[in-house]
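Below is one structure. I have some questions about it.
Each chain you see keeps its place in the complex, though not every chain is here.
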Amino acid sequence: MAEVNYIAEAFKFMVLGMGVVFLFLIVLVQLIKLQAKLINKYFPETTPKSSVTPVSSTSDDEQRTVAAIIAAVAEFRKNKS
Amino acid sequence: MKIRQIFISLLFALVAVSSFSMATEEAQSHHESNSEQSVEKKPYESKSVSQLAGSFLETTGLYAIFNTDDGETTSDPAGASKERPMGAFESSLGRVIMILIVFLLFYLAIAKGFEPLLLLPIAFGGLLANIPLAHMAGPEGMLGVIYNMGIANEFFPLLIFMGVGAMTDFGPLLANPKTALLGGAAQFGIFGSLVGAVMLGFDLQSASAISIIGGADGPTSIFIANRLAPDMLGAIAVAAYSYMALVPVIQPPIMRALTTKEERRIQMGVQRKVHKLEKLFFPIVVLMLSILILPESTPLIGAFAFGNFAKESAVIDRLSDTMQNSLINIVTIFLGLGVGSKLAADKFLVLESLGIMIIGLIAFSVGTAAGVLMAKVMNKFSKEPINPLIGAAGVSAVPMAARVVSKVGSEERPGNVLLMHAMGPNVAGVIGSAVAAGVLLSIFK
């Protein structure tokens, strides 16, 4: 026990760890591709959404903004006519 | 109106008097027989005003700081079994140094905008934890109560992760899945710094706890530190959040050193459209995979997947909004204060903390470099061009690192927007770190 070379152990952890991380992600990538293929085959979307929306909390504020815009537009049309 | 109110008060008093007079004797007898067990009141001895003032002086913070042999003990949320008499340095100059460090953190959070949402509560918790005599980090103090409520059992970091899951859009990753591998390469930051930490003399378990700073992900760091090296939690959390805040300073030089101008100017195409069912199934796929390969990572990935699934299901928006707003805010306040309690001088001012700070810097640098190099390799073999800069986003530090990539990229070629392409490795880095954390946990199980 006293003679364990901890640095060698750390390198072994690195081999195991990076191996598992890459294994996990490679399988994940294949599953993503597979599900994309299956989904787009069996549930083709007529008006698909763009994926290019930023990572962020689309929380209340945004919803309110949307609601506000809808309401404002409606208001506008009323006033025009 | 006033007369009426006074009348009501009188009425109230009358009702009370009449009932009290009935109740008194009986209740008193009960009360007294009981009071022996209740709060023990010390017999009170008369003191002159100057005696009172003298004993008051001994309860001032000034006195406590200049009198180091007053038998004060350290505080620990676990209670007396983990407490010990304070050293002279810890109870005097040590506190002062910690308060100066706290002020530095305030400065960084407020004036520099470095991750203030967590650095500021952590720093304030550190300030409170270093108050002499108040024992706010003890089991009956506010910080100790918070610590036992949600940090000792890892509940708060998981709730934060749930909220982050509910805020995350996996669209960019799903559109270009192979960029997930960049989020894997950046985990060299974790395992590289593990080697470094062992070289500095940390034992393997502590080194593993420290190395997770390289994951650049706050809740994961706190979760692992709490499991593997709870005494170092404060330093690890502070290092993790500090360096995440420093990402715009640390990353660009490394990114530029490892890439050519031509590589940095590479443009990437428009991402394909992602079906909403793909987004819906994705958190379940990730969770199932981690169940099969790595159950140790499922608390983290499970909480994250629940938040994301709640959002993408679109049928429980009021719950997913709560996860993203009031719940994560409340937990952030508590998590910050609770983690800050580990900035007490007796816990933080040890040589390990310096080592942790150094290793943290290595971890971020190695992770960035590994991500960029991996992206260069992928660019060689890929049909579609891959700008190597996006590899740097693999360290996570969502979404800061992706923004840094976009900024550096547009410096070379104005109008080259890499943000969405960088988000793929960025969120993959979160998953990669959780997997790496699971591996480390499984080793020390």
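When the chains are written out, they are named A and B in that same order, and each has its own residue count from 1.
By definition in this document, a contact is a pair of C-beta atoms (placed from the backbone, for glycine too) under 8 Å apart; a residue touches a chain by one contact, two chains touch by 3 or more.
Note that the coordinates shown come from a computational prediction; the quantities given were computed from them, not determined experimentally.
Trainee: Per distinct chain type, what's the copy count in the full structure file?
Mentor: Overall, the assembly in this file has the formula A x3, B x3.
The rule is short, and it goes like this: only the chains that are shown with their structure count from here on.
Trainee: Approximately how many whole Å separate the CA-defined centres of chain A and chain B?
Mentor: Measuring from centre to centre gives 22 Å for this pair.
Trainee: Where on chain A does chain B make contact in their complex?
Mentor: Result: residues 6-7, 9-11, 13-14, 16-18, 20-29, 31-33, 35-36, 39-40, 43, 45, 48-57, 59-60 of chain A touch chain B.
Trainee: Under the stated contact criterion, what part of chain B meets chain A in this complex?
Mentor: Residues in contact with chain A: 166-169, 171-175, 177-178, 180-181, 183-184, 187-188, 190-192, 194-195, 197-199, 203-204, 207-208, 270-278, 281-282, 285-286, 289-290, 293-294, 321, 324-325, 398-399, 402, 419-420, 423, 426-428, 431-432, 435-436, 439-440, 443.
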